[in-house]
Every structure is written in structure tokens, then in C-alpha cells.
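Below is one structure, written out as C-alpha cells; comments come after it.
Note that this complex is displayed minus one protein chain, with the remaining chains in position.
The first chain written gets the first letter, and so on, giving A, B and C; residue counts start at 1 in each chain.
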Amino acid sequence: MKYSFKNDYSEGCHEKILQVLVRTNGEQTVGYGEDPYCRQAREAIRQELKGPAEIYFLTGGTQTNLLAISALLRPHECAVGTELAHIHTHETGAVEATGHKILTVLPEHGKLTPRRVETLLQGYTDHHMVKPRLLYISNATEVGTVYTKEEIQALRELCDRRDLYLFLDGARLSSALCAEGSCVTLEDLRNLCHVFTIGGTKSGALFGEALVFSEPELARDFAYMVKQKGALLAKGRLLGLQFLTLFQPGDTGEKLLYEIGRQENQRAMALRKGLEELGIPFLEESPSNQQFPILENALLQAMEKDYAFETMGAVDESHTCIRLVCSFMTPASAVEEFLQDLRRKMEALSF
Amino acid sequence: MKYSFKNDYSEGCHEKILQVLVRTNGEQTVGYGEDPYCRQAREAIRQELKGPAEIYFLTGGTQTNLLAISALLRPHECAVGTELAHIHTHETGAVEATGHKILTVLPEHGKLTPRRVETLLQGYTDHHMVKPRLLYISNATEVGTVYTKEEIQALRELCDRRDLYLFLDGARLSSALCAEGSCVTLEDLRNLCHVFTIGGTKSGALFGEALVFSEPELARDFAYMVKQKGALLAKGRLLGLQFLTLFQPGDTGEKLLYEIGRQENQRAMALRKGLEELGIPFLEESPSNQQFPILENALLQAMEKDYAFETMGAVDESHTCIRLVCSFMTPASAVEEFLQDLRRKMEALSF
Amino acid sequence: MKYSFKNDYSEGCHEKILQVLVRTNGEQTVGYGEDPYCRQAREAIRQELKGPAEIYFLTGGTQTNLLAISALLRPHECAVGTELAHIHTHETGAVEATGHKILTVLPEHGKLTPRRVETLLQGYTDHHMVKPRLLYISNATEVGTVYTKEEIQALRELCDRRDLYLFLDGARLSSALCAEGSCVTLEDLRNLCHVFTIGGTKSGALFGEALVFSEPELARDFAYMVKQKGALLAKGRLLGLQFLTLFQPGDTGEKLLYEIGRQENQRAMALRKGLEELGIPFLEESPSNQQFPILENALLQAMEKDYAFETMGAVDESHTCIRLVCSFMTPASAVEEFLQDLRRKMEALSF
Partner (left out) sequence: MKYSFKNDYSEGCHEKILQVLVRTNGEQTVGYGEDPYCRQAREAIRQELKGPAEIYFLTGGTQTNLLAISALLRPHECAVGTELAHIHTHETGAVEATGHKILTVLPEHGKLTPRRVETLLQGYTDHHMVKPRLLYISNATEVGTVYTKEEIQALRELCDRRDLYLFLDGARLSSALCAEGSCVTLEDLRNLCHVFTIGGTKSGALFGEALVFSEPELARDFAYMVKQKGALLAKGRLLGLQFLTLFQPGDTGEKLLYEIGRQENQRAMALRKGLEELGIPFLEESPSNQQFPILENALLQAMEKDYAFETMGAVDESHTCIRLVCSFMTPASAVEEFLQDLRRKMEALSF
């Protein structure tokens, strides 16, 4: 196999993170995230948020989602997301396992829109039905699209009107924030979302998600729940060290988190441009590090021999949508080689 | 502070593990523990078990315990442990949060004994009460003692008679297996326990517990539950790499896991011997890497200035039990210095 | 108000049931459903089923559904129903509160069809998603339609192929079994469904659902779960007495349960015929005791003054679907008067 575009967690971690882990390896610190590195990492993030916030470091995305949602909801309350919402489709019923239903609406370009949520809410009026209480959105979305600030604001206004929480899953937030056309900042998210996550795993960390409660009261006793769900890392400093590094300047002077997001996107844009030039259509127009081209099946099979990627599903009898993901380590050369091979195979199949 | 004996997860990881993580950092592998390193690690453990087994790598101890227990029990079934059982006292109700009660009996030297379990079982006879279905034991126990093979056998016989599962929490298994007087092997555990864990976090890994199902049928669909509880690590190979290293020969030719357990115990035995020579009594006679000496309160306060350790609780008005833990990194010099300082302070307090 | 067609639980109970409750009121029996009346009732039902079965008497429908489903499923398994499934829409997330997701497909005339389930199943292939394990159907359905024996057979064949349980919610089973065109018997249900319920509440009992496990092994330890979910009635004989009466001959010699179902349907058919004659369309063609006519909004408002009924939702800007339900006590005169009033109001509104 020449290269895997299967996801953005195929490799280890960014070299700066690795260096920090090696350098601090022999130090003794207290456990469970109460060490100085975690404190410094929280402080570094708060500076970027430009405001107070409660920040918890967790290991993985599903863990973070189920913890945040189950901490915020009372037993009869439910989450609302799009039909593509990761918590709905790819987390093995993790939210339901904590007792809460997920209601869904059709997405618009992968996004949750106030209009569709409003229509849904009209049907939930009494105690024979669950009570919608939290909107779940992903940024970047499950199909690579990115919310504008105005879109998030509109959702927050709906939340304020209807007493809902706005929760943003930022598993691929670094890519979303650095996407062309995105003007959303971490400061905006603190202002607009009740709770959101900053993904580390898909942005150059070995693992780790930072969970940000914009209103500290919402995090009351959250530490208990982290422990209860088995999410409290003994050597918690590993999370602090990684996020501290992600929030320090990288080679360009910009914070490493953004540097990584920006580079992932550059590779993805190179892929997209190359695919467009070859006339390949896309499921959605994605400005982020996931691209969803639609390939003729024979072409897909030809490419599978040398490259790894996810198959998303049949679009019609002869075409299939695939997912190509660029990671913090994807070299420009891998993109170029992929595009060259694709062109060659298209010619061979005489498209 | 001169040194922390607070626990065995104050430092990073064993240097051999660190080297492997650095060496493989740039490689691409598939995620979620389906990579070659996880496969090799499972194979290495199976060789040590000398028999078939289903093995899952998880991140932390509470996570592992709640997952294994909730996977094995039906809704009305419960776990039975001692009143000291970690799942009962220090996991924030993690097992109950999955819907299952824990029943407890008084420990004998920290251990669960068939006699006390039998007595308990006599009271659980109909459907107005929970149904005991799983025995939970820790080895080493919460007070540092270690089960003999005969003791585990006796519990298994009880389990076979009463249709119970035997679950052994091996958070500190490497220390237990290498403790003086212990003749238990991993092969024995595969034969005697339905399910058990091999702790990595407290044995030189950055994190990681290996969960072993001795009867593969018991692991049916377990992967679903791992994902559902948020315990499936995206870069799963990190767990495989660490356990693979722990199950390869260390400097002495012995598997690294045992080398680490043996060294932790050596330090602990040096501590114990020194304390005994100073006439300090112990809560229990522990052959493993946790020691529970009972200090006069003034002495405790004097030592706290230079050393970190856990305080377990008052024994009487003027004495308190503390916990001293030796990790894979604890140097012999730290033990010596601690003992010297203790002797000096005892003299100063004119004991 | 002249009459309520709001539902089939607006009144107390059938007079034969009332007589039995009065007659036995002073007797002493053991509690929790272990009394002779419950035994006799189970036996009477088993005779009708023509085969062995485990039968539990419970108080209400949501309780019965959540108990049966949570008893059958392991944590990662889920139920599949139509988008109209009562457990999905009108039980406040009761199934999810036990930890299990519900997946839905579009109904065909209110029914679950093998074709749509098969399509759904194709997407559930690995442990990142829940595992479909149980099909939920209602008979009569939520829109009054009734399954044929062939339809249930086809679902069972799918279940056998795909290792699924078939669960039939018979809240309105008496009406369904006695509906014109239905050739399904209780014996058939025992052969075709793994688990099903026989509703008492909507068939002339004060309350009560009989839950039938066609394969006794599926009911293993079910009594524990009944108690655990708060569903074990202290004076359990109340359930036994009611079901015993429902399964004894009524005035016509037929079992009272069928007599009630048949009479409910007769009233409903009279309603339907009358509505059809007035040119009123229906949501679905229902042969059972629930009718779903679609009324012009002005007419609906006129009728609401004298009659109670449920409003199901707007069909278009000027029409709304309502639900009319006939109970075991609905007199023929109420139906006639309703139809006369309707005709009169239609004339007044000059349709």
C-alpha cells in the first residue's frame, strides 16, 4: 500500500508533542489531571477563549460526548442532531446507554438548521414524549462542511428562546477553524456554545479532547462523572502536556493547533483541486480536511489496491462516495502521487 | 519535596516503552486496536497464558472494571466484593451507574473468602433481592496482600458451585505475581478466573489495562460495549505497543512486566524491612509494592514536609495509617533516604 | 360534552370483572402474583395458546414494553420499529432510559415490513454501531391497521435469518384478533412471536397487560426484573382475577376478551361506515377499534364542542386527522348520535 487516507489518526503524534513527552517522562507529578501541566494547559486555552471557562481533558471523542450530554440532561431530556450526527450513527448508542434518546432532523449540507429544529420541537409538547434539551452539532460536520459564525449564532438564539443547550463536537475543530471561509474563533465558541470540545486526537495528539464548559455552573461536579464513567486518566498529565503543546506557538509562530489544522486543510485542498480538475464530483463542498469524492466503481477498485480510504456508500449503481482524510503528517507528495495514480487509472479505464 | 511515594503512576513510562513509541511514531496503522501491534501483543499474552483467550486493551482501571462487569451481568445481577473493594469504595459508583448493585462482605486480610461469600449468598434467595452473579477480587488487594493459588482455587470452586463469575482486578498484578510467596502465574489465572485484568498503568506503561476473557464466549460482542462506553482508543496501537513491550524480555531476560513487578517489590521490601527495624507496625503484612505502615501522628507530620504519600485513616487518636507505593522508577536511594529521614525524625521526637 | 371517543380507557372495567373483584374482595391470598387466581389465569391463557409459555401480568403498556425489551437485549443491542412505533413516539424514551437505542424505518400502512428492515440492517455491520436485535410491532398498529398471519410469518422468517427477536405489542390485541379480515389467533402468536402482550387496559380491564414469552428460556429470571423496575403489584391477584375473567366465556359463549374486541370493532365499523357515507376520507383503512378520519377544520371545531377525541395532526392547511376510539362500553347510540351531529354540522357548514 502506498498511502492511507483512511483517517487522521493513523500515525502517532506531532513531533513537538513527542519531544515534550520524552523530556518530562521521568518527572513525578500528582495524578488525575491535578498536575501543573494540566493547569498550565487550561490556562493557555482560557487565554485563547478570552474568558472564564471550565476545562476538562478526556481521552476520546465518544467518551467526551457521552459524558457532556449525560451530565447536562435530566433523565427525560434528549439531544437533537442531524441524521448524520456522529452520536447518532457511529457511537454504538453511547448516549442512549446513559438513558437519553436522540432525535434527528435531516441535515442541510451536513448542518443542523434552526428551521428544521423548530419544526421538530412543535411535535414535542407533553410528558408522553421526551423533552428536547440539547442541540448537538459537529464542526467540521460529518461531511466536512463548516459552520459559519452566523449559523452558530442562529442556533444559539433558538437555544435561548427554547431553553436548550448548544453542544459543539469539535473532534476536527482545528481543521474547521482554519478552513477557508470560516471566521469562527475559539472566543466565538465560548460565547455561542454552552459546551464544546477541542479535538486533539485528530489534530496531532496521541489522544485527547478538551471539553470546555463556557458557563462554569454547567460543569458543577463534572469531575465525579468523569471518574464514574471511567474517563479519569491516572497519568492525567499526558493530556495536559499535549494540550499545552498544542496551544503554544509552532514553527510559524501561530499556535500549533492552528498550524496543524491549516496544514491538514492545505493537503485536503490540494486533493480537492486535483480531483476537481479530473472532473470528479463531491458529496458536499468541503473546505476541511475530509473530502468526499464520488468515484466510478471500477476506478474505486483500481485505487483501492494502492490506497486505503473509507467507503461511505453507494450513490447509484455505478458510483460510490469515498472519504479521503489528510492528517497532520500527510506529506504533499502523497497527495500528488494519489492524484497522478488516479489520472493514470482513469485513462486506463478510458473515462 | 524529596520524593513522592504517593502512587505508582507519578511518572511517565518505562524507557523501553518510550523508545518503542518514539520509534513507531511516524508509521501509519489502522485504528481502534485492529493494527498489527495489538495483534502481536495479544499473541504474546496468549503465549504466556498457555491457552486461548479473548484479550482487549483498555485505557484505565475503572473503565475496565465497569465494562467487564456490565458486559457479564444481566440487569438484576450483582457483584460481590469485600468492603474494601476498589469498585465499591473508589470508583464513584461506576458499577452502579451501569445499573448493578455491589454487595460486600468483610475482608480477611484484604481478601474475599468463600466462607463469607457463602454466608452472604444464603440471604439472597428470591426475586425481591438482587442476584449475586460475580465475585470481584483485586490482586494485589487494596491493602497490599496477595492471593495464593489455593485461595483463588477455593473461590473458583465456590463460583462453579453457585454459578458465579470470578473476576480478578489486576491493576497491580505484576507486583502480585512477583511477590515473595506468591506462586500464581498468568496461566493459573486463565484457568481459575473467568475474566481478569493485567494492569499496565501501575507497571510502567503510560496507561493501559489488558482485559482477558478466559472463556472466549464470555467476550461475545464485547467490542460493541467498549465503543459504547467510550473506551475504544482511536490510536489503539498505543496500547498494543506498550503491552507488546511489557511482554518482551527486559534486561534480565525475564519479561519486562515481571522485571518491573519484581523491582517495585524489591524497593517495597527494602522499605518494609527498614520500617520494621524501626519498630513501625503495619496495617497488613504486604509482600507487594504498597506498604501500609502506621505512624505516630507527630512523626507523620514531620515526614509530610519532605515526602508525599496517601493518608489512609486514623487508627487511634495518635496514630495514622499511611500508604507508601514504589513504582517502576523508584530508586533505591529514595527508599534509603526516606528511612534515614524517618530514623532521624523519630530520634528528634524521642520515640 | 355528549361523549368521549378519546380512547378506550375512559371508563372503569367490564361489569363481569367488577363483579369478580367485588366477590373476592375479602379473601386473603399471597401477594405478588403467586396466588391461585394468577395461576388459573395463566393456565387459561396457556390453553388458548395451545402450548407452553411463560406469562407475566403487569400493570401498564409502557412498563411492559420497557421490561420485555430490556430483559431481552444486551447493552449494545437495539430495537427496530416503524417511525410510528409507540415505544419510539409516545413513551418518553422509556426504552432508551434502559440503555437501548431504537432504530426506525418508514411504515407501510402503519406496519413494519421485512423489506425495509432488511435495508436498514445492511447499514449495521460493525461495533461502531448498535446491533439490531429485536423487531417491535404493534397489532393493531398505531394507525388501526392489522397484521395478517402471512405478514407476521414473513417478519419471523427474517428474525430467524438474522438472529432477531420478534416482539408484538398487543395493547389493542383483542380488537386486532377480532378485526374483519384478520385470521391471526393467539396460538399463531405463540408460534410466530418470541414475546407478545395481550392488553387488558384497553379491553375492559381496570388495568393489566399479560406478557407472554413463547420460549420459556427467554423469561429466565424475568421476575427479578419485574420487581426491579417497580412493576410487581403487591395485590397481584387483581391482575390474575381480571385476566381469568377475560379468558372465561362471556354472554355469547365466546371468551370475554374476544367478545369485547368484537364489540369494540362493531361500534368502530358503524362509525366508519357512517363516515364513509358522508364522504369523509381516512388516514388508513382501519378494521379495528381506532378510526382516523380526516375532517375539514371548521367541522372539527364544530364537533369538538360536543365530543372528545384526539387530534393527530394537520394533513394540509384546512384538514386535520382525528382519532375516534370505541371502547368496551361505547354504546351504539353514541355512535349514531355522533354521526347525526356530524351530518347536521356538515349541512350547516354547507359542505
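The rule is short, and it goes like this: a residue touches a chain if its C-beta (ideal position, glycine included) is under 8 Å from a C-beta of that chain, and two chains touch if they have at least 3 such contacts.
Source: prediction; values computed, not measured.
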**Message:** Among B:His100, B:Arg156, B:Arg190 or B:Arg272, exactly one should touch the missing chain; which is it?
**Reply:** B:His100
**Complete:** Out of B:Asp8, B:Asp35, B:Glu54 or B:Glu91, only one touches the absent chain, namely B:Glu91
**Prompt:** Of C:Leu158, C:Leu232, C:Leu283 or C:Cys326, which residue touches the hidden chain?
**Reply:** C:Leu232
**Message:** Just checking the interface: what residues of subunit C touch the absent partner chain?
**Reply:** 3-4, 6-7, 9-13, 15, 18, 21-22, 24-31, 59-67, 91-94, 97, 201-202, 206-207, 224-225, 227-235, 238, 308, 329
**Asked** In the whole complex, what residues of subunit B lie against the chain that is missing from view?
**Response** 75-76, 78, 89-93, 96-102, 127-130
**Request:** For subunit A, enumerate the residues touching the unshown chain of the complex.
**Result:** 70-71, 74-76, 98-99, 127-128, 130-131, 221, 223-228
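Criterion: only the chains that are shown with their structure count from here on.
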**Message:** Report the chain ID whose CA centroid sits closest to the centroid of the full protein CA set.
**Reply:** A
**Asked** Between subunit B and subunit C, what's the gap in Å when you average each chain's C-alpha atoms?
**Response** 52
**Computed distance of Cα centres, subunit B from subunit A, in Å** = 34
**Message:** Show the residues in subunit A shared as contacts by 2 or more other chains, in ascending order.
**Reply:** 91-93, 97
